[in-house]
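A protein chain is absent from this complex, but the other protein chains hold their places.
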Amino acid sequence: MFRVTREAIDLQGLVDFVTDPEAGAIVTFIGTTRNNNEGRKVIALDYEAYPEMAEKELARLGEEAKKRWDIRRMAIVHRIGPVRITESSVIIAVSAAHRADAFEACRFAIEEIKKSVPIWKKELFEGGEVWIGTQSGQPLPGR
Amino acid sequence: MFRVTREAIDLQGLVDFVTDPEAGAIVTFIGTTRNNNEGRKVIALDYEAYPEMAEKELARLGEEAKKRWDIRRMAIVHRIGPVRITESSVIIAVSAAHRADAFEACRFAIEEIKKSVPIWKKELFEGGEVWIGTQSGQPLPGR
Amino acid sequence: MKVKVKFFAILRERAGTGEITKEIRKGSTVAELWEALQRDYSKLAPVDMRLLYAVNQVYVKADYVLKERDEVVFVPPVSGGS
Partner (left out) sequence: MKVKVKFFAILRERAGTGEITKEIRKGSTVAELWEALQRDYSKLAPVDMRLLYAVNQVYVKADYVLKERDEVVFVPPVSGGS
């Protein structure tokens, strides 16, 4: 399951999806909106995706993980739109016979998402907003 | 939250417990009963604990993780009694500002549980049962 | 010939639109299309970030030669995850 959604992500649903009788370990990563970033008071993160390509890239990354580690199943769901403090922007769930594979594949997935998947976040903070990763020096002033 | 319980473990409850406005990452580890082990067809794992000491050891391990990594909150719940295929025997949830700390502290916790926490599992398999870690050669015949 | 261009995130805001159809010469590369778009949309240039190029939802190099009806996206630095 490799999806982009506007809805809140259902953690238990993802874990159920990767649950497998051959698995002894499930590792999940949940990315949540933090109330601060580089000294700014964050109000929310607003995510935008190129959805068709983002889902393809997530699936490609899942295939890559299956080649590298002995894992059973993987699910990644990324939310788009505004994600408020403590809410989840992304959840990754990986099952494997043994825990080392599950940990490493899960870590790999979140690192790769941050490199190649066409999803962008705008940080809405007290006093302005900025597209993360595009800052040329100072954040843009609020509009 | 560091507990031993006879009930099924509520993943979402643990994640809610560690959710924190200062956290950007939550990592969970779920240990599940696998349908096979060393060539045996596993029916269930039956866990037993020295519960008061097990909870103290889990809490001690949580304190140790807080010293080593910059984490926000941690919860560990270990189930005892029979845990059937695909069911969870242990769930660890860790929140942190940054993902590296959450991953490393979670991995540390499960490795330490397997070393020091007074919990034991008896494997019930087709044809017998065995206390894992006490095998002197062959598994004991079924009774 | 015509290609479809989609803009996302900071480029969408700078272009003031999410999707356009653009007439280009046969044999144009994706890099040449980007140069033409910078002339059409003054706010796109100068771009102070490294862009990647995607055609029909796959990353391509700057010298990729476009075909009729290709869907082209100029990908600003991605920042998904959390």
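By written order: A, B and C. Residues from 1 in each chain.
The definition used in the following text is that contacts are C-beta pairs under 8 Å (C-beta built on N, C-alpha and C of every residue); 3 or more make two chains touch, one makes a residue touch a chain.
These numbers come from a predicted model, not from an experiment.
The residue from B:A23, B:A44 or B:I119 that touches the chain not shown here is B:I119. Within the complete assembly, residues 31-34, 45, 47-50, 52-54, 56, 78, 89-90, 110, 113-122, 131-134, 136 of chain B touch the chain that is not shown.
Throughout what follows, only the chains that are shown with their structure count from here on.
Chains making contact with chain B as well as with chain C: A. At the centre of the protein atoms shown, by the Cα-centroid criterion, sits A. As a whole-number value, the distance joining the C-alpha centres of chain A and chain C reads 25 Å.
Of all residues in chain C, those touching 2 or more other chains are 82, listed in ascending order. Touching two or more other chains at once are residues 24-25, 99 of chain B.
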